[in-house]
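All protein chains but one are shown in place.
Chain lettering (A and B) follows the sequence in which the chains are written, and residue indices restart at 1 in each chain.
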Amino acid sequence: MVERTPVFNAICQAILLIGLLIVLLPFVIVIVASTHDIRTVNTVPMPLTPGGDLFVNLHEAWVRADLGRKLFNSFLFAGTVAAGKVLLSSMAAFGIVYFRFPGRMLLFWLIFITLMLPLEVRIVPTYAVAANALAPFQAILDITGVTWLIQTLSGIRVSLEWGLLNSYTGLILPLVSTATGTFLYRQFYLTVPDELAEAAKMDGSGPVRFFVDVLLPLSKPNMIALFTIMFVWAWNQYLWPLLITTDPKFGIAATQLKTLIPSEFGLPDWNVAMAGTLLIMSPPLIVVILLQRWFVRGLISTEK
Amino acid sequence: MEKRATFSSTTIGLLFVLPMLVLMFVFFYWPSGQALYWAFTLEQPWGGGNTWVGLQNFRQLLADPYYWGAIGRSLVFGLGSTTIAMGLALVLALFTDRELRGHKAYRSVFIWPYAIAAPALGLAFRFILAPEAGFLSLINQVWPGLWNPALDGKDAMIAVIVAFSWKYIGYNFIFFLSALQSIPRSLTEAAAMDGSGPLRRMWDIQLPLLTPTLFFLLVINITESFQDSFGIIDIMTQGGPARATELMVYKIYFDGFKGLDYSGAAAQSIILMLLVILLTIVQFRFIERRVHYK
Partner (left out) sequence: MSSIAIKGVRKAYAKNAVVHGVDLDIASGEFIVILGPSGCGKSTLLRMIAGLEEITGGEIWIDGKLVNKMEPRERGCAMVFQNYALYPHMTVAENIGYALKVAGVPKAERAARVAATAKVVGLEAFLDRRPAALSGGQRQRVAMGRAIVREPKVFLFDEPLSNLDAKLRVAMRAEIRRLHRRLGATSVFVTHDQTEAMTLGDRLIVMNGGRIEQVGTPAEVYNRPATRFVANFVGSPAMNLMEGEIDRHGIFTLDAARRIAIPNAIESRLVGHKVTLGVRAEAARLVAPEAPGALPATVDFVEELGAGRVVHTDLGGVSFAVAISDPVAPGTGEPVGILIDPADVHLFAQDDGRRIDLAAPQAALDPAA
């Protein structure tokens, strides 16, 4: 479009530049701060030209926060959670969209409603369940009298126990189910032409085959988009890992940030804190930068 | 939403949905039910199960000025950060959408904040906004003692709002820009033919068409301000100083895990759940009714 609005364009550019400054400054400060020594980092104002202590600080943060182990755990945790979400939601959506059975809509609503039950809100009882993931089933057996029946018949007291505290399972499993992912997949399945399923039927393939041979390969873009947003989401989880992993063996990177806060009466070694922050915030940032297209696409389709 | 080509096997269909359902039952429905149960009961000090106390937990809670304080602070935090994050993101998206020089770079960079974990940016902003080091400490060199989030509750609230808003600029920007790009070019072109300039078009054409997105983001931002704020608060202020930044979720966490008051925490959970449900319903009703221009 031909349009001559030089003044307005200049104002736009100026505001965009200010925006850029607002967005980038914190990144710059974190990076620069992690290159200074402890004296420089505490001068007011801190010089914005980088110092030479980056690797010293990274090393110090690495050791202090046990980041070797913790970053590994974070990768394992975020990768598994994201993959699990992709797998489970592709399956659940398939069941809901491609099959017609009584109660199908009920299942859909059951999944839908969990959107309104965010983890932070039900954190206390969820933690209690994690202490024994089979407690719900035990309770059902107790209430329905099955426990009593088995005990009277065989003399064995049924007692289901599966503690998830301080385990990878406990870290991962409660975060795997997802309504958002199910919707995303449902949305995608609805755009797949009906004839494709019919052609597969004519070609002699049953539902499982169709799912594996046709739907999953077709959903690759969807898969990548969902994986990307869920990886970033999982990497940035804080409250659940904080609660469930008191054993440092299973701790993840995000919760280690606390150990990097300079203590009130100790050394104000912000250079080390920022170096640690840099290490911990980088993986999801890199994912977003590299896979931006997929990340944006995944996020946008959650709006529908 | 119906597919014409459906498979008829109920068993296989159910099996596909089952893993998700089991997880949701164990980690969503059971705990939510548990919360409901705890909210209406009290644990006996010496064991022996819970006793039914009706609404007593809620009554206690609603009589507790600290709880009302947490609600008030959550409102201030939610509305403050939402306004800042959405306002800035909207302006940036509107201007980026004009595709001036460098718009590709802007489009990419403005998304970055959303990639950062709440606690990580909490730590970063704790340094940036520290009273004795970092950057805002400059103020204290001119007017000593003017800025101290560690001691002054107001300053602490400002600090956490700034940190949270910064992250959600990225989130809101993504949605605003994509909504702007989905407005047919022909509409802005028609407006240009009608003689309206770029600013006028933003006001007359683009903003009205953004209403659905605006509303969607409003609800999401407020809901997220309940949830995603935890990491920031825990790293930056731990609810302090003197509860000045103790939001609802932080109070649940604190009462439940530090104070071991399960019933109180459960009652708070239920109230928060109702709030989230209310917001979600409002969102769906609104989006369904008001926002379809087609």
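Just so it is clear, a contact is a pair of C-beta atoms (placed from the backbone, for glycine too) under 8 Å apart; a residue touches a chain by one contact, two chains touch by 3 or more.
If you're wondering where the values come from, they're calculated on a predicted model, not measured in any experiment.
A.B. asks: Could you tell me which displayed chains border the chain that was left out of the figure?
C.D. replies: Listed by label, the shown chains it touches are A.
A.B. asks: Which residue among A:P6, A:G204 or A:G266 touches the omitted chain?
C.D. replies: A:G204
A.B. asks: Using the definition of touch stated at the top, determine which of A:P45, A:G103 or A:P193 touches the missing chain.
C.D. replies: Once the missing chain is taken into account, the touching residue is A:P193.
A.B. asks: If you put the missing chain back, which residues of chain A would it touch?
C.D. replies: Looking at chain A, the ones touching the missing chain are residues 193, 195-196, 198-206, 209, 213-214, 217-218, 220.
To be clear about the criterion, only the chains that are shown with their structure count from here on.
A.B. asks: How many Å are there between the centre of chain A and the centre of chain B, using C-alpha atoms for each centre?
C.D. replies: Going by mean C-alpha positions, chain A sits 16 Å from chain B.
A.B. asks: In their complex, what parts of chain A are in touch with chain B?
C.D. replies: Counting only chain A, the residues touching chain B are 1, 3, 5, 8-9, 12-13, 15-16, 19-20, 22-24, 26-27, 29-30, 33, 41-42, 44-46, 88-89, 91-92, 94-102, 104, 107, 110-111, 114-129, 133, 135-136, 173-174, 176-177, 182, 189-190, 194-198, 201, 206-208, 210-211, 232, 235-236, 238-239, 242-243, 254-255, 257-258, 260-261, 268, 270, 273-274, 276-277, 280-281, 284-285, 287-289, 292, 295-296, 299-300, 303.
A.B. asks: Tell me, which parts of chain B touch chain A in their complex?
C.D. replies: 1, 3-10, 12-17, 19-21, 23-32, 34-35, 38, 88, 91-92, 95-96, 98, 100-102, 106, 108-128, 130, 132-135, 137-138, 140-141, 166, 169-171, 174-175, 178, 188-189, 192, 197-199, 213, 216, 223, 226-227, 230-231, 234-235, 249, 252-253, 256-257, 262, 265-266, 269, 272-273, 276-277, 280
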